[in-house]
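Complex shown without one protein chain; remaining protein chains in place.
Chain naming follows the written order as A and B, and within any one chain the residues start at number 1.
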Amino acid sequence: VELRLSHQFATGDVRHQIAQMIADDVAAAGVDLEIQIFPNQSLFKAREQYTPLSRGQLDMTVLPLSYAGGQQPAYNLTLMPGLVKNLDHGDRLSHSPFMDKLSEIMAQDDVMVLVHGYLAGGFGSNKGCITKPEDVQGISIRAAGKSFEEMLAGAGASISSMASSEIYPALQTGVLDATNTSSESFVSFRLYEQLKCYTPAGDTALWFMYQPLLINKSTFEGLTPEQQTALTEASAKAEAFYLEEGKKGDEIARQTFADAGVEIAEMTSEDFDAWLALAKETAFPIFVQETPGGQELLDMALSVE
Amino acid sequence: MSDPAPVDTPLPVRAMNAVSTVCGVIAALMILSSVLITCQMIFVRLILNRSTIWQTEAVIYLMIGATLIGLPYVQKLRGHVGVDLLPSLLPPGPRRVLALFVLVLTIAMAGAMVWYGFDTFHLAWSRNWKSETVWAFPLWIPYGAVPLGFALYFLQLSMDLWMTVSGRDNPLAASMAHEAELEERVG
C-alpha cells in the first residue's frame, strides 16, 4: 500500500523530518506500507490540503490546523493569542479533554491526528521592531490565522492572508511589511534574508500554533492491524522528537537571525499583557460568537494547567 | 460584435451568443472593479493609514470570477489561442472532422469541470465554508464560479459544435485572420 503525504515545508524543516521518520519506520517495519512524501507544496498548495485530505484525495499531511478554520471554526482555537504558555504546556493541551473534543470535530471531516505538536513563533518586520500593539499600526502583516489577524487588525494593521511558504516572495515584492509565523518557518523559509528586525519567541511568547501530522480516517481504518500498529508506533516516536526539536527551534531561530545581522527585539511581559488585553477584546469574543459551542471549547482550553 | 449573424443562424445559437456577450460585459466590469478596489486599498493604506481587511481577497475573487465567467465570451470571440498550423493546412472536409474532434474533447473536459466543480461548490454551500480571514467571506460564491463559468463555456462550445456539424461554421478556420482583425481593433 502506498500513502501520499503532502506538506508545504522545505526538506530541512522539522515538519518534514517527522514525516520522513514515520515513512522510514513504517518501511523498515516490513508491513507492506510505503509513504510517498511530496514536500515544498509540490503536490497541493499549502492552503489547499485539508479539503483533499478530508475527501480522501490525499492520505496524509502536516498542516497548521488553523488553515482549515474557515471550514471548522473550532480550529481557530489552535492559534489563539495567549492560550499556550510554552511548548510543554502545549503538549499537555494536546493530551487533554480539549483535544478529544477537537478530534471529534476532525472525525466529522474524516480526519484524524497521528502526531500532535505545537510550535512557537515570533514577529519579523521590515518597518521597525514589533513588540507591542502600537508597533503594527498601519503596516501590512501576515498572521497565519484568523484570531491573530483579528487581534492585529484591532491594533490597526493591514492584514494579508497567505501560507507560510508564500511569505518570502511577499516580503520581497513588498506585499508584506511584517509577518508572524513559527520559528521553524522563519529559518526554513530563510526569512532572515528579507527582514530587518526579529522578535523571537522568548520567555514570554504570544504565538503558538498547533501543527499536527494528519491522516484520512477512512484510509487509516482501511489498513491492516499490523500496518496501523506500525504507523502509530512510528508516530509516537516522531511526536517525542517533534516536541524536543520544537524547543531547540526557538533558540536556533534567534541565533540564525542574529548571525544574519538582523536586529533582535525582545517582548517584555508588559508588552505581552497589552497584546492579551487586546485579544480579549477582539479575537476571543469573535471566536465565541462564531463557533458553535465556542465558549465551552475556550473554557476547556483555558482550564488546562 | 459587429459582424451580422448569417440568416440561417438558429435561435438557440443566437441566444447563446447574446448570453456570452453579457458574460463578457460582466467579466470586463469585474476586472474594472478590481482596478478600482485596488486603488481604493492603496488610498486607505497609504493616505488614510488605516487597516485594509477585505480588498486583497475581493480583487482575487473578482479576477477568478472574471476568468471563469469570461470563458464563453472569449470562446465566442475565438480568443483562446491554439496552434492552428495543422488545421490551416487541411482541406475543408478533414478540417471539419478535426474541429469536431477538438470540440468534443473540449466539451467533455468542460463537462467534467462542471460536474466536479459543482461538488466543491455544494460542499462549501452546505457546510457553510468561509475564507480563513478576518473578512470570512462565504466560499460558495467564488467556488460557485467554477461550475457556472464552465457550464456557460460548455453551452457556447455546444453551439459551436452544432454550427460545425451542420457545416455553417468551423471554429478552427482562419482563426489567425480573426486574431489579426481583433488585434487591429486594439489599435
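Before moving on, here are some points about what is shown:
Here is the rule we go by: contacts are C-beta pairs under 8 Å (C-beta built on N, C-alpha and C of every residue); 3 or more make two chains touch, one makes a residue touch a chain.
In the analysis below, contacts and distances are computed from a predicted model.
Not shown: a single chain whose UniProt protein name, out of "HEAT repeat protein", "TRAP transporter large permease protein", "NADH-quinone oxidoreductase subunit J" or "D-methionine transport system ATP-binding protein", is "TRAP transporter large permease protein".
Annotation: of A:Gln20, A:Gln57 or A:Thr204, A:Gln57 touches the absent chain (contact as defined above).
Across A:Gln108, A:Gln137, A:Gln172 or A:Gln289, the single residue that touches the chain missing here is A:Gln172.
As for the chain not pictured, it touches subunit B at residues 24, 27-28, 31-32, 34-36, 38-39, 41-42, 46, 56, 59-60, 63-64, 66-67, 70-71, 73-74, 77, 79-88, 98-99, 101-102, 105-106, 108-110, 112-113, 116-117, 119-120, 142-143, 146-147, 150, 172, 176-177, 179-187. Listed here are the subunit A residues that touch the chain not shown: 36, 38, 42-45, 47-48, 51-52, 55-57, 160, 168-169, 172-175, 190, 193.
Keep in mind that, in the parts below, only the chains that are shown with their structure count from here on.
Spacing of subunit A relative to subunit B, judged by their CA centroids, is 37 angstrom. The residues of subunit B lying in touch with subunit A in their complex are 45, 49-53, 56-57, 120, 123, 127, 129-134, 136, 139. If you check the complex, the residues on subunit A that touch subunit B are 47, 51, 66-71, 73, 137-138, 140, 145-146, 149-150, 153, 156-161, 290.
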